[in-house]
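One structure, as structure tokens, below. Some questions next.
What follows is an incomplete set of chains from the complex, kept in their original frame.
Labels for the chains are A and B, by order of writing; each one numbers its residues from 1.
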Amino acid sequence: MRIGGRTNEELRPMKITPHYIKHAEGSVLIEVGDTKVICTATVEERVPPFMKGQGKGWVTAEYSMLPRATQVRNQREAAKGKLGGRTMEIQRLIGRALRSVVNLEALGERSITLDCDVIQADGGTRTTSITGAFVAMAFAINKLATDKNLAKFPINDFLASVSVGVIGETPRLDLNYEEDSQAKVDMNVVMTGQGQFVEIQGTGEDAPFSRKELDELLALAEIGIHTMIEEQSKVLGPIADRIRGVQHAATK
Amino acid sequence: MRIGGRTNEELRPMKITPHYIKHAEGSVLIEVGDTKVICTATVEERVPPFMKGQGKGWVTAEYSMLPRATQVRNQREAAKGKLGGRTMEIQRLIGRALRSVVNLEALGERSITLDCDVIQADGGTRTTSITGAFVAMAFAINKLATDKNLAKFPINDFLASVSVGVIGETPRLDLNYEEDSQAKVDMNVVMTGQGQFVEIQGTGEDAPFSRKELDELLALAEIGIHTMIEEQSKVLGPIADRIRGVQHAATK
């Protein structure tokens, strides 16, 4: 039996508190089980040098953990004087995932920076960051679309992410820290509201995995992401409708 | 009139949420007005190299702000690859202040690291960090004293901190960000439960200040710190009594 009595196809309890940080253009506190992440979206009227003069915007992300988000205290990367490989990998993933549902032309020459700061960690911090950052970004972009009267709403679709893995011989959805450390196969999946894949990162470090296992894991991920997007929709309210409007226009 | 209608001698509303982070030996979320800081205390059974073999413990602190704790996003120090001068100054101050009320011999060869992470900033982040870190430390030391059956309780006194400043010609207690940026004199004061000074840092960058102004500011700080220590006491409950017991023994 899993902690809290949930089944192999079930997410942990999930809660999104909107507008958690007063200064940010968009922000949430997202909790998935005991994993808690503060996500803020910052809008700036400039783009990085490599994007200048293209009439397009940029979306990027940074990720960090408080030193005591974990069982054992981690040294701060600021004190070490450099970002670790894991941090870089995660923040590149978050940025890439979010960009996949943003219409950068519609955004205009602006950048949106998503800061995902894990204040408590219990597995799935990168997937939780993506799910939370999407909502913070949607708040910020909605404000921007209204303030600047943008011609087209720049978000094309919903986006959420979840981890799946094989514990023993059993595929499970949304691993907590303890499950994650026992998993022989570990996979992070990012999907859109239309059910398409944005990222699949599966690793069988302890043991390679078969095609059948892959199929089962992807099916579980789809279930979890569907539930997460429903939760995002509720929190976003009328902004969710604007996103659905863009989807509708695109698929016509 | 000040924001929220408070007088010049009045603190902003203050709230301490204990046990905010499940992994830490002690932790709080402290809110003073719109300034919010997560303080965690980590106990480790080792001391830094320069303290080895002395039979004494060590207390140290680290301080950071989330990038969007402020009006305008700040670049992460981890991304810059080094700690700024302001951060170093503040974390040295927090560590020094906390050590002043800890009996390092009674602690034994252990170290306590206080992590103060500002999640939202509105003035007074260093003083709020000290006030919160004291409570997180007290929880952690109390647990330690119980678990390890320490002969003597290692905390000698309460400790809190507040900022004061002169706006125009008027001394005020507990400046928020807006007041702080207008102040011609700015002072941070750290005091013990017995009403003694641990640190006084006063700066008249925009204009030097007189002896009379200094006296008025110190009087205001004393009022604020007294109130803060009452609040710490309530949250600590029976642990506050243990601290008072040590004070009582010391002054006999």
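Everything that follows uses one rule, which is that a residue touches a chain if its C-beta (ideal position, glycine included) is under 8 Å from a C-beta of that chain, and two chains touch if they have at least 3 such contacts.
Because the structure is a prediction, the values reported are computed rather than measured.
Q: What number of copies does the complete complex in this structure file have, with 2 given?
A: 6
Criterion: only the chains that are shown with their structure count from here on.
Q: Based only on mean CA positions, could you tell me how far subunit A sits from subunit B in angstrom?
A: A distance of 34 Å separates the two centres.
Q: Can you list the subunit B residues touching subunit A in their complex?
A: My answer: residues 21-24, 27, 34, 38, 40, 42, 44, 62, 64, 66-71, 73, 76-83, 87, 113, 115, 117, 119-121.
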